[in-house]
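Each chain you see keeps its place in the complex, though not every chain is here.
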Amino acid sequence: MSPNSGTATAVKAEAPPETDQSRRPQDALTKEDCLEILKQLYLARYFDVRLIKEKKRGHLRGTLYSSHNQEAILVGSLYGLQPNDWVSPIHRDMPAFFLKDAKFKWDDRERMGLSIEEVCAQVWGKSGSPGRARDNWSHIGSRAKHIIHSTSMLAGTIPTATGVAYADRLNRGDAVVVTLNGEGSTAQGIFHEAINFASIHKLPVITVIENNQWAYGTPNELEYALEDFARRADGYGIPGLIADGQDVFDVYDKMMWAVDYSRAGKGPVIIECKTFRAYGHGDHDDDRAAKYRPKPEVDEGRKRDPIAVCKQALIEKGFLTPQEANQWMAEGKNAAEVSNDDFPPEVVQYLDRGIEFAVASPVPEPEEAARWVFKENG
Amino acid sequence: MSAVAAPAKKNYLTALREALDEEMGRNPDMVCEGEDIGILGGAFGVTEGLQAKYGKERVIDMPISEACIVGNAVGMALNGKTVMAEMQFIDFISCGFDQIVNMLATYYYRTAGEVNMPVVVRGPAGAYGGGALYHSQMNEAWFCNSPGLQVVCPSTPYDAKGLLKSAIRSGNPTIFFEIKELYRKREIEEVLPNEDYLVPLGKAAIRREGTDITLVSYGQNVYHCLAAAQELQGMGISAEVIDIRSLVPLDEQAIYESISKTSRVVVVNEAPMTCGFAGEIVARISQNAFKYLDAPPVRITRLDTPVPWVKPLELYVLPSLEKIVSAAVATVKY
């Protein structure tokens, strides 16, 4: 329009990919990858049920926002990332902190992503946490490990993501930035401002919408006029994909398409993952949630446990036998019903290690509270 | 063993709920809106039952859009409605900040009195509960510095109900700080009148009389002051405790009168010190009651830090019984 038109150009978004069965990214995954992905689902689930138990035993303060039934979104979104990519998890994504770029193995001490020790230290409110337990629960992150620090203000880190991406572009880097969000947070003004900005400058920001059909006690139809939150993308002229949030491989496929698209400089992408919140909003809300979400709806929403769906896919891929699939049976069980025997031992040991560290880590000294308001010796 | 049951004591949260229920009942033009206030009945249950009673149109479950919650209230008020807008936590009011300070607060002024805004923005506030940075704020000073807003913070069930009703009927926009740590606090439950009653805005309450020093506070810290007064009594110091209850408008006279008697004052609140309301009270005292003062007026506030999560850190930055007592003792000794 103008000769002074700046860096951006206005073009129509590339159409989202057809589901082309012949070239799905998941088909390039090795057996080892696939088994690793299954193990990560166990790990995310175990983290959740174990924390519920620890809290019941009075070991924890703070609210638990369960990621139960939504683990495929975390694992599928993160598995294919590079270490230099950035991730921005929110309250329901606690496992994302240690599963970041999980391809590089969660039990490898040299990997990127926070260690399970650091994450547990945060949950336990100890000084071994990356933020020295100054902020609560999921509110950690790491500049070194390219994890944007989570915060309470919903959608509030999406502009952080655009800024990270913009700075990376200035540095001539090739990182993509993946933000995880509940569908409820898409109503925030800052969601709009940040996605709009990202789309103007074609920043590699991938916004994952975990549509678990409820925002606290508010159902989808009071949050948005359309059924598919992916359609929010249409207002920005960017691709809006829909993934089956129960199927880790479908999430992976959509994410890999988005990563390729974004890394190629074509701009931001929104991926809506359809899922269902297993429990109440937080553990304080379980009883009330039972009132606003009648049991049949909950049963329906939890019918397709992501662990079971993954196993089925692995059997179909020929990477798992039915007997192997039955070895650890965490799927479909609540914290109260499940035991350590339902999980691979290395999963239990991994978390044991984290908890052991957390318990041993000291509570920060009270005087620390006055520190780091402003740069010290700056 | 009497045939007449003793009237039930009610907690702070119930008092608020009753205020909303009664005001919705008496005013068909009143609307409630907020996140999760209807189907769920509110994160803390303050609005529980309202949607069933008054319908989905008048008790609106809003999307997670604090700015729109406020802005929509402004529009409803312009079109004749009285609105209660809930912030799920008062911390999130910052997301609706522009609409509050630039639209809601100024509408009456800008229109030279044509359009007033009967809108109460209320929500759970305050620290001491391990809520960390984003679930512990007392950000009342922002609004006290934004002309056109009433700012209220009750400390008892009786006041919670009576002040909320006054705010709703005042016709002025009000930011109403509820202390979530008091919502279900057993020790402060009290019997509430059966009949409709109001607690006037701009009228402080003397919570305890004393002669040696005045402790001025509001919200949760009133109880720290009362406990401090108790402890000071054991040390032979008689402390008067004033609960200002409403910050804008402020009952300055009550404070000055007390100081005319005690000549000494400690002001306590849990907001950050700099430009907080404790400082405002100290400034007004210094300016208007200087001649009564025999010692410097002192504030005990949160340190100028965010509220950290873990308990020892949280307590370190907040006012406490100990800090108040030692400030009071030093002031009396001055």
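Read from first to last, the chains carry the letters A and B; within each, the first residue is number 1.
Please note the rule applied: contacts are C-beta pairs under 8 Å (C-beta built on N, C-alpha and C of every residue); 3 or more make two chains touch, one makes a residue touch a chain.
Everything quoted here is computed from the prediction, not taken from an experiment.
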Can you tell me how many copies of each labelled chain are present in the full complex, written as a formula?
A x2, B x2
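Methods note: only the chains that are shown with their structure count from here on.
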Touching residues of chain B toward chain A in the complex: what are they?
35-36, 39-41, 43, 61-65, 67-68, 88, 91-92, 94-95, 130-135, 303-306, 308-310, 312-317
Okay, in this complex, where on chain A does chain B touch?
61-62, 125, 133-137, 139, 151-154, 184-185, 187-190, 215-219, 222-224, 288, 292, 363-370, 373
